[in-house]
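Here the complex is missing one protein chain, while the rest keep their positions.
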Amino acid sequence: MTNYLIRRIIQMMLVVLLAALFTYFLFNISPGGPLAGIQQQQQRLTREDLARLRAQYELDLYWPFRFSRWLIGLPNGPITIGGRDLFANTAVGCYLPRDEQIVIQDGQRVVTPAGCDQYVYLADIPELHPAIRSSNGILRGDFGRSTVIRTGQPVWGEMMTRLPATLELMLISTFLSFLIGIPIGIYSAIKQYSRFDYTFTTISFIGSAMPTFFFGLMLILVFTVFPNLLQDQFPWLPKLPPGSRLAVRPYAVAEWLPRVQPGTGMDRFLHLLMPVGVLTFFYMATWSRFVRSSMLEVMRQDYVRTARAKGLVEKVVIVKHALRNALIPFVTVAVLTIPGFFSGAIITETVFAWPGMGRLYYEALNRSDWPIALAFIFITAVLTVFATLLGDILYTVVDPRIKYT
Amino acid sequence: MNNTAPPGSEPNILLDVKDLKTYFYTEDGVVQAVNGVDFAIREGQVMGLVGESGCGKSVTSLSIMRLLGGSGKIVEGEVWLRDRNLATLPEEEMVKLRGGALSMIFQQPTSCLNPIFRVGDQVAEVLIQHQGMTKEQAWNRAVEMLARVGIPDAGRRAKSFPHEISGGQAQRVMIAMALSCLPDLLIADEPTTALDVTIQAQILELMRRMQTEMGTTILLITHDLGVIAEMCDHVAVMYAGLIVEYTDVNTLFEDPLHPYTEGLMAAIPVLGDVRDSLAVIPGTVPDLINLPPGCKFAPRCPYAREVCSQEAPPLIEAKPGHKVRCWILHPQTSAQWAGYTKTDWRFTGEEVFAQPAAATGGTDVS
Partner (left out) sequence: MTTAAQSVTLKGLAQEEKTESQARIIFRRFRRHRLAVISLILVSLIFLVSLLAPVLTPFERDAIDLSSKSRPGPPGTIDMEGRTHYLGVDHLGRDLFTRVLYAARVSMSIAVLVVLISETFGALVGAIAGYYGGLVDLAISRVIEFMLTIPSLPLLLILSAIFLRSDTVLPLPGFLSRFLSALLLAPEREVQKVVMLVLVLVFFGWLSAARLMRGMALSLSKQDFVEALRAAGASDARIIFRHIIPNGIAPILVSASLALGGVIVTESALSFLGLGVQDPTPTWGNMLATSQSYMFQHPWLPLVPGVFLVIVSIGFNFIGDGLRDALDPRLKR
């Protein structure tokens, strides 16, 4: 087991490194690189402006150095050993690049090859790279600074302000979906082909096939738009707030209810209703289907027949012999929801303007705030790898057949 | 309810199955898996039920246990265990019988044990359920039982999980579990089929020993006539949901009357006999959804005449204590086969039907 764990953790680190390389690669093939967002804001730029901007985002460094600085924050200057700076004069980038030029000289076309007018040397890094561009590296928990959404502010700080909203949304809907979905799945499997089973398999089927954004819009239509439009005819219809996490000013849900003050528990609750509804429905569909099929699979097994042949009553057969086995795959798959607690639900958060991680990511992509987008992807990847490992370890705990060596 | 003898009329009969019909209701139609089976087992006997896979022998045993699952139903017939008709017994009563008076072991011993519980606990569970023992009592008794069925170092082995023991040992565990409450009837459904040949012999040996020690009545289901010869007192041969021949084991091997039994016998590989391929009776078991009219074996029978495909033969007592379901031996029709010779069942590949051989080879049965 220890050997296995060590091996898995090494593998995990490799995967994380690959994930980092991949995200960084994405970053670099993106059109205009990280400058895209800024160029959208500021149009005409001189060569010097551009150079300065490039330097701000370290685009003047050659990519291996850039990647290494992004990942671990090194090199951050010359290597000092015994008071002597080594490699201080190694060129690590180009501040003012020169494109290939064709000049007519004495009636002849002379091609000046692309090159560099001003190099960046290792010794330059500390002074040329002021606060905004320096990062201690993503592996040390420094995700750099936002370029567009909160220009100049640390990405981590911005994410931390969004995380509570996402955690709230995801924890509640995941919990509810387990609470509803698992019993439905079990009962459907026990009563296979019954009316209950048909009804709920069809509902779950629709739940997992239905696009969440449309379902979300429908909820807004039913609980916000129609009550508002029909206010004169049906003044008693309750109106739910269509988006965001908290209200700014007091509002009325329905005439027969007291006005809701912003920031109160009732306010939070009302804002949660629709996004939680969408996500719970969607996850519940997935989990009830999963539990049902794994339960059905187990009910077919010979040992369930043995349990019956032993003279155990049906309840014991199901709870003790079938359910325990059916929940083995469930437990290992359920831990895969962990990355979601960080990354949130991109679509649902967008539909309901929920100020969480998913929406932050959506904004970052739409406004080309690459440091935020990359940090999001990177952390999600790390959490996914971690959750997979956790799932494998849990397997050994719940299933005596699995032993890793 | 045809010719129902009141239960208890023959005191030493333990299990009396009468005209049992079990159907499965599937999307593609009604599968008539068991189509009117009659047999009885005397106390202390070992009765064999033999036939190809899909002939309904396993369904017969599951019907007796009432473990058919969702789509299977006993549609007709009676299953008397002493004075109780299992076919109509309420489920609460049935639960008390299963694992107690009536127990069963299966073909795949390893997959029959729950992978997440220790084998000792699985044996103990029956004792807790039926004899009201405490956990500790039951565990001790379970270890005792495990030792009795020949598991070495039973105390330690009882703590193993099913995947840690071999198939043969798993079957021993299953036997221990089945016998721990001293059942009246043990149903063994292909108990050795999934095991290695040497282990097979050991398990059969164990079953015979336990049978003599405990006097358990056994219904042994198998497709292997070798197992039948070794273990059984009486044998019923099943085909397409019906019993086609029923007699004691010696008579069956010396004088098989039904053509199907004949084929089965011929299909036993004889040591030193060189064949191109392993013998099988050509053709397949009929589709149990659309059963042919007449004798179900007629399409594969080398002796089949017109009558065979028109009307189903009844089970008649052709010789004392020897029942058979075949028109050849029925007094009304046997004349049609006057002077026929027995087939030389040579199997030379699947396409070729067993052919009636030249008169010299056969035995006259008229």
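Note that the chains take the letters A and B in the order they are written out, and that residue 1 is the start of every chain.
Going forward, a contact is a pair of C-beta atoms (placed from the backbone, for glycine too) under 8 Å apart; a residue touches a chain by one contact, two chains touch by 3 or more.
These numbers come from a predicted model, not from an experiment.
Shown as candidates are A:67, A:119, A:156 or A:226; the residue that touches the absent chain is A:226.
The chain not shown here is touched by just one of A:62, A:87, A:175 or A:214, and that residue is A:214.
Although one chain is not drawn, the whole complex shows that of A:206, A:252 or A:397 it is A:206 that touches it. Screening A:24, A:196 or A:362 for touch with the missing chain picks out A:362. Contact between chain A and the unshown chain involves residues 15, 26, 29-31, 36, 201-202, 205-206, 208-214, 217-218, 220-221, 224-226, 228-229, 242, 289, 293, 336, 339-340, 343, 346-347, 350-351, 361-362, 365-366, 368, 373, 376-377, 380-381, 384, 388.
To be clear about the criterion, only the chains that are shown with their structure count from here on.
Look at where the CA atoms of chain A average out and do the same for chain B: the two points lie 59 Å apart. In the complex of the two chains, the chain A residues touching chain B come out as 192-193, 301-303, 305-313, 321, 324-325, 328, 398-401. Of all residues in chain B, those touching chain A in their complex are 65, 67, 70, 95-100, 103-104, 106, 108, 111-116, 125-126, 129-130, 161, 163, 174, 177.
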